[in-house]
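Every protein chain of the complex appears in place save one, which is left out.
A, B and C label the chains in the order they appear, each numbered from 1.
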Amino acid sequence: MKKVVSGADEAIQDIPSGAVLMLGGFGLCGIPENCIAALVKKGINNLTCISNNAGVDDFGIGLMLQKKQVKKMISSYVGENAEFERQMLSGELEVELIPQGTLATRCMATAYGMPAVYLLAGYGTEVAEGKEIRNFNGKNYLLENAFNSDFAIVKAWKGDTQGNLIFKDTARNFNPLMAMAGKITIVEVEELVEPGVLDPNFIHVPGIYVHRIFKGLHYEKRIEQRTVRKVSK
Amino acid sequence: MKKVVSGADEAIQDIPSGAVLMLGGFGLCGIPENCIAALVKKGINNLTCISNNAGVDDFGIGLMLQKKQVKKMISSYVGENAEFERQMLSGELEVELIPQGTLATRCMATAYGMPAVYLLAGYGTEVAEGKEIRNFNGKNYLLENAFNSDFAIVKAWKGDTQGNLIFKDTARNFNPLMAMAGKITIVEVEELVEPGVLDPNFIHVPGIYVHRIFKGLHYEKRIEQRTVRKVSK
Amino acid sequence: MLNKEQIAKRIAQELQDGFYVNLGIGIPTLVANYIPDGLDVVLQSENGLLGMGPFPFEGEEDPDLINAGKQTITTIPGSAFFDSAMSFGMIRAGKVHLTVLGAMEVADNGDIANWKIPGKMVKGMGGAMDLVAAAQNIIVAMQHTNPKGESKLLSKCTLPLTGVGCVKKVVTDLGVFNITENGFECIEYAPGVTINEIIAKTAGRLTIAPTVKEIVL
Partner (left out) sequence: MLNKEQIAKRIAQELQDGFYVNLGIGIPTLVANYIPDGLDVVLQSENGLLGMGPFPFEGEEDPDLINAGKQTITTIPGSAFFDSAMSFGMIRAGKVHLTVLGAMEVADNGDIANWKIPGKMVKGMGGAMDLVAAAQNIIVAMQHTNPKGESKLLSKCTLPLTGVGCVKKVVTDLGVFNITENGFECIEYAPGVTINEIIAKTAGRLTIAPTVKEIVL
């Protein structure tokens, strides 16, 4: 069971053009920086990316957009990105907007072997168009399908060589869900340790869900909205 | 936000006869010993208990069965209990048997605000009788409803006064799921700490799901099947 | 008329001890500054945090610790992190007592539109549709009229909906409005605002509560 790979290039080497990818992160927080750089370098295209956001112009998935590698984005919020807007308005880029909780829960459904789930979000809105609606206990729910992706690419804080993962703070977000939802799950971590180092009671994603893991390099971790308070005197 | 109560008696004081309870634990592992003792003392009856197992004759839910407090058990496995068997065969006790994963996932559905879930288990068996069956991608699933209980009673390892919980080893089992599924959730812990003591990255159940918490006393933690190996010479 | 801070301050009066609260971007965020002393209120950030603290001190920003508006934040004792599915799961299961968010339009039946303007760049609904569909109690914080002076309290939303029949209360610069079977019910008016002005600037069905009074901050 060799899950450890040398780095991002090896981890993504068999991802073909046209693949459906899940990419973890919320905004620029907890994104798989190394794998994104490797995807840009590899130059594959026609990708469908399931990711809560699409990065900014010069960071995150924005880097892949600059290279026109993305055919379709499936996201909940895609602002803060001029090139994205240009491609979307020109019709080069297809965009499917999904409520954030629905996005998360459709990942979880895949992870838990549930083919579809009934969710409240979007009833009575254009999100409901074409979807089955069903009333349970007086409330209306939409039937939402589990996601079907080829690869999940996520960023964890620490991982062991068997693929057990833990995440830090709000860099957790979609990462564990996508890690568990991938047909092939690729994980970059800040710290890669031997089995037994991580406390088995505090594993966020058990190794069974993880296929490839490597220690990422040079994390920039860009901050999108730096907000601070002054030290009170 | 006062969630801390003095003990099991106070925690369960408003549970009426006829209530629907979820009780955490797998076998005798991770069961809410203090609350069960208090329920026996209180003497309420006609209870419906959703719990993976029903204890043994003189421990766990078996103690409530001895006092004829349980009207109905909803479980996946109920062996190892002579009084249970007697009541069941005599018709005093109603028993609904549910596949273990279905039991767990119906708790999770409640916790996550999903009214019902499609699950594979039991298709083509008597468990499927009367249930909606639906084919997704060539597989047949049963529609299973989220549980509707009045109280969830669980045992955690450590908890803080805001209700954040962590569980130990396989004493986790159904406990976090039921804790998150309860309309009113009552938790007994081995160690009750102040907010800030537990690492926010390693909380299994956030306090938002917990209504009452107390430090349990005198845990017996009976072992059902003591299996050991000899020290090899 | 209330300014943004005052709208937030008025909404803070709705808080109760033990409330778990989700605050949207904009005016709703300001509510955190006016939590009454002695109330234990826990803020939920839907990107995966319960127990959101204030902004960090300069130099202490952590890129791994942000709120749903992507701002750097801090934790407090008792905070807990979780993934996005659990975050919306607890919202859907009704564990969050109050959600405060902004809106472009609110209809007198509780419909809300706050995510999309046809013809303009659509950035997405983020978590708004989940929040409005699932939260127990939703208060909208917004200006009573748009920059053209047109009412944002309508009989029917003109913009694409975010959710239907979900808003329970609206607090604007002009007053406080419950949403009832009979549409907007004005229960309080802002200092310096007349009932007639409220009537003139409200396009949806409007009733004035017999007990209507001036907002006290």
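Convention: contacts are C-beta pairs under 8 Å (C-beta built on N, C-alpha and C of every residue); 3 or more make two chains touch, one makes a residue touch a chain.
For clarity, every value in this text was computed on a predicted model and none was experimentally measured.
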Answer for the absent chain's shown contacts is A, B
Sole touch to the unshown chain from A:12, A:111 or A:187: residue A:111
Touch assignment to the omitted chain, from A:26, A:151, A:167 or A:209, lands on A:209
Logged for chain A, residues touching the omitted partner chain are 1-2, 110-114, 160-162, 164, 180, 194-196, 200-201, 203, 206-209
Residues on chain B facing the left-out chain by the touch rule are 26-30, 52, 75-79, 85, 88-89, 97, 99-105, 107-108, 119-127, 157, 167-177, 204, 221-231
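Simple rule for what comes next: only the chains that are shown with their structure count from here on.
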In terms of CA centroids, furthest away from chain A sits chain B
Contact-count maximum falls on chain pair A-C
Per the C-alpha means, the centres of chain A and chain B lie apart by a whole-Å value of 33
Expected list for chain B, residues touching two or more other chains, is 112-114, 200-201
Expected list for chain C, residues touching two or more other chains, is 75, 81-82, 85, 88-89, 91-92, 134
